[in-house]
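First up is the structure itself, then whatever we jot down about it.
A single protein chain has been omitted from the complex, and every remaining protein chain is retained in its original position.
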Amino acid sequence: MSALVKRRGAAVQKRAASEKRTEYLAFLLAGDTYAVRISAVGEILRPPPITEVPRAPSPIIGVVSVRGRLVTVMDLRRRFALNEAPIDGKSRVLLVDIGGDEQVGLLVDEVLSVYRLAESEIEPASVLGGEQPAYLAGVGRPREQKELVLVLLDLRAAIAS
Amino acid sequence: MARRVLVVEDSASTRAFVRAVLEGETFAQRLGGAEVTEAKSGFEAMRMLPRGPYDLIITDINMGDINGLELIAFVRKNEHHKSTPLVIISTQSTERDVERGMALGANKFVAKPFAAEQLVEACAEVLEAHHG
Partner (left out) sequence: MAEQGGGKGESDRAREEFLSEAQELIDGLGRDVLALDELSKVGRSDPELINDVFRAVHTLKGLSGLFGASMMSGLSHELEEVLDDLRLGRIELSQRVLDVVFRAVELYGMLLGVERGNGMDLSSDIEALLVSLGEVSHRGRAGGASPVAQYELDPGLLGVLTEYEEHRLRTNIQNGMSLYKLRVAFPLATIDSALDELKANARPHGEIITYLPTGGGSDADAIELEILIASKESVDTLRSALSGHQLAIEEVPRRPASPGARTSLPPMARLSVPAAPSFGPEAGTQLVADVARVPIASLAPPPDRDLTLRSVTQTVRVDIRKLDHLMNVVGELAIVRTELMAVVDRLRNRAEMRPLMQELLRLHRSFERHLEQMQGGILEVRMVPLGQVFEKLARVVRQLSREHDKQVNLVITGAETELDKLIVEELSDPLMHMIRNALDHGIESRDERLRAGKPPVGTIALNAFQKGNQVLLEVEDDGRGMDPKQIADVALRRGILTPDEARDLSVRDALSLIFRPGFTTREEATDLSGRGVGMDVVKTNIGKLGGVVEVSSDLGIGTKVTITLPITLAIISVLFVEVAGRTYAMPLTSVEEAIVYDQTATRTFEGREVMTVRGATLPICSLSRLFGHTTSSPPPHGFVVVTSVGNRRVGFIVDSLIGQQDIVIKALGRTLRGTRGFAGATELGDQRVALVLDASALVEEAFAEKERAA
């Protein structure tokens, strides 16, 4: 246990020392703004024809072909139990790596822009109050857009359904 | 959150290469970065163990004195490292030794020569399996 305390101490010191910025890609889901680390996103596509897979778990809306590869597509709105809406011209599919050479596509309403958040601009998920689901990794408040609240997602937790 | 990794390898340049991979971009993005502790021999590794616990151990097999197999057996008997993800880096000519290593409790092996991505992938796999 003492090793853990030592590690945390070192981490806190590190944070104060540097203003390391991480890039997050922000997108809209049922009216709210979410974001994921852009390093996790391989590609952003206009939704190709999606083939439904019967009896697949609910968040999965089907499979698509991307340059000959099969990619499973998940609807994050279903995953987070948000209001659904039909796919329109602004919808996009984010391709994210899930290891083992595989990708999963995440359907979002609209892709906004990239924010470079410093560590000091990120608050823990508990700031949203009470118990938060595992897929919420934190809240981003970019200094240049004071009213904007970016709900930061933990992709791995979001995809594991 | 950086992973504490113990690298056990008697070749200095292989150690340097593994360190470069662990401290590199891909590992950082995938797994949050690494805090690397190097050991030149089985004995040194045993000296380093109490300074853990480590999140991941990477070891070779053919080393002088205490060989990698003995180290794996020793690590698995250690209270704090009974189930720590352990990756063997080794060359093909000791196929049977690798199988022994797996039987003794290693989680994965990467054959030398390996590309950086392969090592990162292997580490990711065992780390994710450990927490998943």
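So that you can tell them apart, the chains are marked A and B in the order they are listed, and the count of residues begins at 1 in each.
Quick note on the criterion: a residue touches a chain if its C-beta (ideal position, glycine included) is under 8 Å from a C-beta of that chain, and two chains touch if they have at least 3 such contacts.
Note that the structure is a prediction, hence the values are computed from the model and not measured.
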Chains on display which the left-out chain touches in the complete complex: A, B
Residue among B:27, B:54 or B:109 touching the omitted chain: B:27
Touch residues of chain A, complete complex, unshown partner: 48-49, 51-57, 60, 63-65, 67-72, 74, 98, 100-104, 159, 161
Interface with the unshown chain - residue positions in chain B: 11-14, 16-17, 19-21, 23-27, 41, 43, 46-47, 50, 61-62, 65-70, 72-74, 77, 91-97, 99-100, 103-104, 112-117
